[in-house]
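Missing here: one protein chain of the complex. Every other protein chain is in place.
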Amino acid sequence: MATDTSADTTVFERRESQARSYCRAFPTVFTKASGSILSDAEGRDYIDFLAGCSSLNYGHNDADMKAALIDHISRDGVTHGLDMFTDAKAAFLETFERLILTPRGMDYKVMMTGPTGTNAVEAAIKLARKVTGRRNIVAFTNAFHGMTMGSLALTGNSGKRDGAGGGSLADVTHMPFENAMGDNDTLEYIEWTLDNPSSGMDAPAAFIVEPVQGEGGLNAASAEWLQGIQRLARKHGALFIIDDIQAGIGRTGTYFSTEEFGLDPDMITQAKSFSGMGLPFAALLIKPEHDIWKPAEHNGTFRGNNHAFVTARIALEKFWSDDRFAKDVQRKGDYLHQRLQGIAAMVPGATLKGRGMMLGVDVGDGELASQICATCFDNGLIIETSGAHDEVVKVLAPLTTPDEIFTKGLDILEAAVAAATGKNQIAAE
Amino acid sequence: MATDTSADTTVFERRESQARSYCRAFPTVFTKASGSILSDAEGRDYIDFLAGCSSLNYGHNDADMKAALIDHISRDGVTHGLDMFTDAKAAFLETFERLILTPRGMDYKVMMTGPTGTNAVEAAIKLARKVTGRRNIVAFTNAFHGMTMGSLALTGNSGKRDGAGGGSLADVTHMPFENAMGDNDTLEYIEWTLDNPSSGMDAPAAFIVEPVQGEGGLNAASAEWLQGIQRLARKHGALFIIDDIQAGIGRTGTYFSTEEFGLDPDMITQAKSFSGMGLPFAALLIKPEHDIWKPAEHNGTFRGNNHAFVTARIALEKFWSDDRFAKDVQRKGDYLHQRLQGIAAMVPGATLKGRGMMLGVDVGDGELASQICATCFDNGLIIETSGAHDEVVKVLAPLTTPDEIFTKGLDILEAAVAAATGKNQIAAE
Amino acid sequence: MATDTSADTTVFERRESQARSYCRAFPTVFTKASGSILSDAEGRDYIDFLAGCSSLNYGHNDADMKAALIDHISRDGVTHGLDMFTDAKAAFLETFERLILTPRGMDYKVMMTGPTGTNAVEAAIKLARKVTGRRNIVAFTNAFHGMTMGSLALTGNSGKRDGAGGGSLADVTHMPFENAMGDNDTLEYIEWTLDNPSSGMDAPAAFIVEPVQGEGGLNAASAEWLQGIQRLARKHGALFIIDDIQAGIGRTGTYFSTEEFGLDPDMITQAKSFSGMGLPFAALLIKPEHDIWKPAEHNGTFRGNNHAFVTARIALEKFWSDDRFAKDVQRKGDYLHQRLQGIAAMVPGATLKGRGMMLGVDVGDGELASQICATCFDNGLIIETSGAHDEVVKVLAPLTTPDEIFTKGLDILEAAVAAATGKNQIAAE
Partner (left out) sequence: MATDTSADTTVFERRESQARSYCRAFPTVFTKASGSILSDAEGRDYIDFLAGCSSLNYGHNDADMKAALIDHISRDGVTHGLDMFTDAKAAFLETFERLILTPRGMDYKVMMTGPTGTNAVEAAIKLARKVTGRRNIVAFTNAFHGMTMGSLALTGNSGKRDGAGGGSLADVTHMPFENAMGDNDTLEYIEWTLDNPSSGMDAPAAFIVEPVQGEGGLNAASAEWLQGIQRLARKHGALFIIDDIQAGIGRTGTYFSTEEFGLDPDMITQAKSFSGMGLPFAALLIKPEHDIWKPAEHNGTFRGNNHAFVTARIALEKFWSDDRFAKDVQRKGDYLHQRLQGIAAMVPGATLKGRGMMLGVDVGDGELASQICATCFDNGLIIETSGAHDEVVKVLAPLTTPDEIFTKGLDILEAAVAAATGKNQIAAE
């Protein structure tokens, strides 16, 4: 029963589907992960500025979560219980209510969907259609909501959509995200489209929006624009859904990414960092008046992952019992903003994108961004691009990253940008 | 940080969505699970004949899997790594190749989809459409393939489909499963439909079939019928996809449910018992010539669950290194068949459904079946119904269930049937 | 302003789209038409057994219709009036009510749709969806209902459907027509599909059926089967729509093709021979309780063709004031049946298809059928094929064809069959 921990990657080439992706940019075999550090089979350490695409906001293998999970396993706690009641689920729900909902004055039912973000999104749009009796969902340019057929129809990216081989992607209207075209006011266009009975848009069941578009280029919506979308939704009898899968759970400095924006969404999706430790786990928060599901009307074998209930509860207790963690994230976000401003200044035309600890530099083209990330990897930093043209170098460090590691990672990034732009200048001369 | 382990269920009523289902039939709080036994907060033990709907073929919390997982967690093995290379993934792939693919002469690429069965199904139909350039997928009456929009369109059950609130369920043709209407030969009808250029069926991209329909009433297809479907698929340029999520991984007595049927499917889905321990995990097996995905063309945050790689590898090594486990499952299946024949004889008109350790009794109506299951629960047995009208009492015991527990569970079932049919007779008199 | 009446066809090759079709089988320039005779630019006469695909049930250029139309034009009667009230429309409606609806005890509203059969079908399915709030329409194998997207989705023929270039053909379920596969009872299968909540069929808004499938091979449904379909529709809350475009208006011996079948359809489509003279004209008959259209909710520039109102009224007065015409059609149909039985006996395996004056011989393969029709054309008879494989030689003579011309045409057909089968025998030897 020996585990092969060598750096040999031939089994992946031989047996893993071509759909694999991140391993192509980071072609080494990882064997260990702790906090903000990933280590490979050859003993090399990497600072992780990707953090499972925001699934590891608390870092890898948090000691308290590990201990609780090992305890749960050791004492034969339920691992898989379909959606039956378990003590782990009860404890999680009580903690989520006590530390998240009640302090924020939020009243939501928690739907344990299949343990993927896309499953929570599918549940949300199915429910919106049930509640309103309408079919059309308004999503936004550059949106990413997942890869199953319902979510994929919402996703703006044509490459992703092409993967469906021409299947039907109906019943969705895409509208321009805030500032989609420079600085025009897209709310005005959206309102005109909704108000005009001849615009060709069917009455919407819901609007679904990412407050910060993680895959779409770190486009951050303002409070005013989101309030406008919510107002338009209410005016036209549609539900307002926040997809907080990538931006939520502390990434922008608060538990929900829009909790200081004066919004009152009808549904909120949760996934990625929801389990705290990177375990598959997702949920849909639903206003009680919209919770009209019949039993099992949207079900799934792995809804309610008990291991995740355990770690998610620990995460809430450890990081959200008071405001210390949130304040520290905001402090780190300020530092990140300052450093990335400096880095952006090195690239002609580069701009900052995003919000809080979900920040990046739009360097203008995807080739340059990829080159920067490749150099970073060579120098021990894992970092990725984002955006329609992969033109944004995106920093998604664990929120718990110690200052010295955070600084070191940003230094590596800065050096890579310097090298890339220097090389570019030479090439241009 | 006290965990509430009381039997109090008010938090679920207060905070969990109405979509919850199994907890309604089994309204107690489970706190412990081992082998074939679930225990609740009040210390009561239940024999588990549901086994996570076939997700726990090896029982709850197998000691070897627990040990390996605790070891992995303790040594900071990677928990979440997106789809990056890890030692756990390499070891799993090598083991899967060595113990499953090679001995069966099967050549497949493994696609790590999102860790839900429905995600593997969505990947399969997207790929079939890409490969063939066609859109129509043929699914079967009483099929269940999942609840996301692509899979839901394949699912026969109108109650499940209604949950989509009228969203588009296009590009699927449903054909009658074997013996769907008594003993007629549905292959003949399907062939006629395909051969007739005016039948209204668009040229199919794929046929997707469950060898035993788990949710649809334990309808078991014969080798001949499945060979016929495969032949029709080949003849009409369509791919042949086996959805082995519920019937596979030992449930019918062999690793794949059809490995003795002389088939050569283009794709096979895996989920439920794939991780061995009930952790969220799914994959799509793809013939290498069809593995035309571009990198990340179907991606997802939790594809490749490293904890599941660890437990799945142990499961393969422990149960599939030789034929002892398979033989024992076949022996148990024979015993189950004999016992259920006796039970079916107690209900006028009742028939046996299914195959191997995926067997049940069609008692003719859903009310009677529910009554039987409720009595079982009162007497310490967890068991559920299946079928379009919930008319089948379905036995899905862990394949590792010790003989004495298996016998005891079947005794409880037999007594419940006796009570229900006796009561019915009295009511009828 | 000279009209070119020469036999020159180069302008068609130069300027008419490749979509043109009948002119390929009958490559001559027609200049004159009267009764059952078409004449070409070279002065040759042809007996017309195609009759505009049943649009000329009363023959070409009926003298009374001509006179009334010329009178209308001469006195500046309204030609185009959108859907405004005109005297011609009033007179038509009164006559239709008096001679068709009232004597048959039928209560229907007449919707003047766009002047094509497909437009009447589109109106029918739109209205069925409005009335029921459901989307799924049940159509049948080998059905043909038209070429616009809504009707095309109902049409069984894959060649026709391919013409849509992969556009969405959703929200239709195709069920097997009576005797679609030999002599099995398709009603039983359809009922099972509807009754089974897991069959994958969404609750239907309507069933639409051609009593005799004109393009699909002259498949004639029995009264019992159509009653069964009507019963199933009622049982499942769906509307029952008769598409009488090709089979109606006398073709089978009565005004409506099913008026002696004891049916009570919710809607009936009318087109083809509806104007009497071959002018573009179509309508949808709607039971008053289903006439829930809002004004202009289905409109169109040419709905209500006033020239057609004039000729259609004359047709009703001339042919349907008493039962003489119907009886004569029935007499001719008997003769046709007898002659075609003789002809079918000449082709091994050939069978008769159809009903009344909508009769043909299934000669088993499309090549033989085409060869027969080509020989007929060489000998002065215009006749065409039908069926999924063009395997049926179809007689659609004007119902007014004088006996001697009818006999002559059938003699030409008989001779062509003799020649083709003789030649085949020689080729086979």
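Each chain carries a letter (A, B and C) given by its place in the written order, and its residues are counted from 1.
What we mean here is this: a contact is a pair of C-beta atoms (placed from the backbone, for glycine too) under 8 Å apart; a residue touches a chain by one contact, two chains touch by 3 or more.
What you see is a predicted model, and the numbers here were worked out from it, not measured in a lab.
Across the entire complex, the residue among C:Arg251, C:His298 or C:Arg339 in touch with the chain not shown is C:His298.
Note that of A:Ala25, A:Met106 or A:Ala170, the residue touching the chain absent from this view is A:Ala170. Interface note: of C:Cys23, C:Ala223 or C:Ala345, the residue touching the hidden chain in the full complex is C:Cys23. The chain not displayed touches chain A at residues 135, 139-143, 154-159, 161, 166, 168-172, 174, 176, 180-181, 184, 188-189, 192-193, 196-203, 216-217, 387-389. Listed here are the chain C residues that touch the chain not shown: 1, 3-5, 8-9, 11-12, 14-24, 26-34, 38, 41, 50, 52-53, 55-56, 60-61, 66, 69-70, 73-91, 93-94, 96-97, 101, 109-112, 114-119, 122-123, 125-133, 135, 146-151, 153, 159-160, 162-168, 170-171, 205, 271-272, 277-280, 284, 286, 291-302, 305, 307, 313-314, 317.
Here, only the chains that are shown with their structure count from here on.
Mean C-alpha positions place chain A and chain C at a centre distance of 58 Å.
Centre-to-centre spacing of chain A and chain B amounts to 30 Å, using the average Cα coordinate of each chain.
The geometric centre of chain B is 50 Å away from that of chain C, both derived from CA atoms. Residue positions of chain C with contacts to 2 or more other chains are 166, 168, 170.
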